[in-house]
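Right, one structure below, let's go through it.
Here the complex is missing a single protein chain, while all its other protein chains stay put.
By written order: A and B. Residues from 1 in each chain.
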Amino acid sequence: MSKTYSKLNLSKTTKSNFITYLLVIIVYLIVQFLIAGGHMSSLMKGLLVPLCIYIMLAVSLNLTVGILGELSLGHAGFMCAGAFAGAFFSKCMQGSMPDMLRFLIALILGAAVAGLFGILIGIPVLRLKGDYLAIVTLAFGEIIKNLVNVLYIGRDSDGFHFSMKDSISLRLKEDGEIIINGAQGITGTPHDASFTIGVLLILISLFVIQNLVNSRDGRAIMSIRDNRIAAESIGINITKYKLMAFSISAAIAGVAGVLYAHNLSTLTALPKNFGYNMSIMILVYVVLGGIGNIRGSIISAVILTLLPELLRGLSDYRMLIYAIVLIAMMLLNWSPKAIEWKERIRETYFSGWKSGKGDSAKTAAKGKGVR
Amino acid sequence: MKKYNKIISTVLASAMVAALFTGCGNSAGSGSSDSGSTAPADNTADTPSEDNTAAEDTNTADNADTGADTAAGGTIKLGGVGPTTGGAAVYGLAVQNASQLAVDEINASGGINGMQIEFKFEDDECDAEKSVNAYNTLKDWGMQMLVGSVTSGCSVAVAEKTAEDNMFQLTPSGSSVDCVKYDNAFRVCFSDPNQGMASAKYIGENAIASQIAVIYDSSDIYSSGIYEKFAAEAENQPFEIVSAEAFTADSKTDFSVQLQKAKDSGAELVFLPIYYTEASLILSQASTLDYAPIFFGCDGLDGILNVENFDTSLAEGVMLLTPFAADAEDELTKNFVAAYKEKYGDTPNQFAADAYDAVYAIKAACEKAGITADMDVSAMCEAMKGAMTEITLDGLTGVGMTWDASGEPNKEPKAVKISGGVYTAM
Partner (left out) sequence: MSFISYLINGVSLGSVYAIIALGYTMVYGIAKMLNFAHGDVIMVGGFAVFTIVSTYGLPPILGIVVAVVVCTILGMVIERVAYKPLRNAASPLAVLITAIGVSYLLQNAALLIFGANTKSFTSIVSVPPLKLAEGKLNISGETIVTIISGIIIMICLTLFVNKTKAGQAMLAVSEDKGAAQLMGINVNGTIALTFAIGSALAAVAGMLLCSAYPSLTPYTGAMPGIKAFVAAVFGGIGSIPGAMIGGILLGIIEILGKAYISSQMADAIVFAVLIIVLLVRPTGILGKNIQEKV
């Protein structure tokens, strides 16, 4: 998983991208096959949509962390913004237009709102660097979560009512309905999310990101990552490209949020699902999968989402073991000694492929992504 | 050579993913037998202890004729979902332990209609999505009825799934309105609006205070739900809310501002629709402020006396409306508390009591409906739905509890006051 994203040779990149799409499609087909054959447990069926959500989140954060090279700890905030925008729309429009169309608009709306937040936050934030940027994104994520928690929106025959205090101050009439009820969030969002839609959205996100990376814009973004001053000196508009990457990343997180909102019938902004814990969890996917490595993000998101579920048999020790496995995986994947050791094993037992792997390991060690 | 790498890594990766997917089905199946309670092999089923029989008798007032002779055997698989890790673990663990205790008691005294209960509890980390995962895990295990989820948000999410599968769901403590939206879902605790309303009425009718301050958790469903109904009902009552201050899950250590405001506004009573963890901090900070109003809470406050090492003199005079008091003098509570303490080492809180009642309610309804272990989930649910509205349960959290088809319990909250470190009825 420590392979880097190869960007030197275009045909190779295209091939790599193609493999990623293929991987997703093959897994999709296998899963469909398993479902059709009745070999899929309820747990796994229930996990399919969350897996898609986490994959999208991981892939989109990788755009910020791996390609743009900025550490963001507020990704869950964008997810939250998208989720609430999408769920709000669906809740309002439920029944007044075809379900598929409504869901599609909700997705677009979620992406737009999250993208907008991305730009709004990006303008001030991207002037900062390193850990300061990280803490400010964390702060924004927490602000979004906090504001959503005190947001009350209701609707009655007079139109929409809005309050930041409590649902009583909405002063709804008898026929009124509270749509967003502060900490109680939105309940009764229609269940529109499905694995097929999730996979389609993953493919679209991958397409957007991989095309961006391989475009002129993408190279500009990566040049900022590799050396900001040099990039600036050759006339690259730093702010524009940073904002571009940041807002696209936010928009995809927003789409993931809409999917999240339409998968569960209840949507509340808790520290657990939209707080900094979640942002950090997404970062864990990205780092474990290899910074800048899109396919790695997908795989690590899948593994780390499944892991706690697979460990359920351990009952009380589940999260403890999970933590230990996480630390062990990080050490194995990132420690220079472990990499060296893996190299040696490979040389001893699989001497056939050593040359290629050695190269890519060295490129990995060059330190892409954040700093 | 690089080509090989790419291909091999792809193959490996996809194989790994595939292995995870298929492997999961297996592990979900095989993992089931190790945890959860299997029927105690060495149980003294024929001679249940005196206390148990006593509990049985009061619990199942009118079922003597149904069960007894259908001792056909088999096992009923009962699942539970709640947080056993994370910040809400204390509630999930209480439910897990108390349900297990009830199940063991029932099994030891012959089970339900001769069927033994197999109980398995899954962690949801207090996250709606994980709660659905936990529910699905239990479904794979073969769960036939659900006790859960413990927290409101999770219950709402799981209710959606149980409604889809038409599985009988009884949440011990999911108190928000939407938890029992569907007709297959019932609850043991009071609903949030019910508690807010009852508290406001109690304070108004007994003229305890005329100036009231509220401190609530605006990021919590339970707390904000109660507060809103309380505030709405306050308009009809002879008291005035002079200060309503919130805190959030992210800043719940310092309450000096909220208390200061309550103090400055001249409130004689502070209403705390919150859990006891925060309440214990509020009480100790109020005492450093030299502020001593009447504190009034709901069922979430129960447990405050059992916080390890807590200076109970701080809680002197606190009033709460709770269906359960761990030091109540009735036989049932005493036995339950003693058994719980012996097995798990700490005093059960209200969540534990709700869960204990939930299991006994299921037992009573099963016996009423003549449930057999070979019924499918949906048929069982249909039978249980009807039976739940017909049973009367004398449990820990209420005497003569009955249920509506809406899923709400009918029971009276008990108002208690803490004096001398113990609850006294008011």
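We take it that a residue touches a chain if its C-beta (ideal position, glycine included) is under 8 Å from a C-beta of that chain, and two chains touch if they have at least 3 such contacts.
Computed from a predicted model, the values in this text were never measured in an experiment.
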Inquiry  = For the full complex, can you list every visible chain touched by the one that's not shown?
reply    = A, B
Remark   = Sole touch to the unshown chain from A:19, A:236 or A:319: residue A:319
Key: Among B:230, B:247 or B:296, the residue in touch with the chain that has been omitted   = B:247
Inquiry  = Counting contacts across the full complex, list the positions on chain B that touch the omitted chain.
reply    = 84-87, 89-90, 92-93, 218, 245-248, 250-254, 256-258, 260-261, 264, 276-277, 280-281, 284, 288-290, 306-311, 346
Inquiry  = Touching the absent chain: which residues on chain A qualify?
reply    = 65, 71, 124-125, 127-129, 131-132, 134-136, 139-140, 142-143, 146-147, 149-150, 164-165, 227-230, 276, 280, 283-284, 287-288, 291, 316-317, 319-320, 322-324, 326-327, 330-331, 333-338, 364-371
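Throughout what follows, only the chains that are shown with their structure count from here on.
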Query = Distance-wise, how many Å sit between the C-alpha centres of chain A and chain B, to the nearest whole number?
reply = 34
Ask   = Considering the complex alone, what residue numbers of chain A touch chain B?
value = 3, 15-16, 19, 22-23, 26-27, 30-31, 34, 39-47, 50, 142, 146, 149-150, 166-168, 182-185, 187-188, 191, 260, 263-266, 268-273, 275, 295, 299, 302-303, 306, 308-310, 312-313, 315-316, 318-319, 352-353, 355-357, 359-360
Query = How about chain B: which of its residues touch chain A in the complex?
reply = 1-6, 8-10, 13-14, 16-18, 20-25, 27-31, 34-35, 84-86, 122-123, 125-130, 132-137, 139-140, 153, 156-157, 159-161, 176, 178, 217-221, 223-225, 227-228, 231-232, 248-250
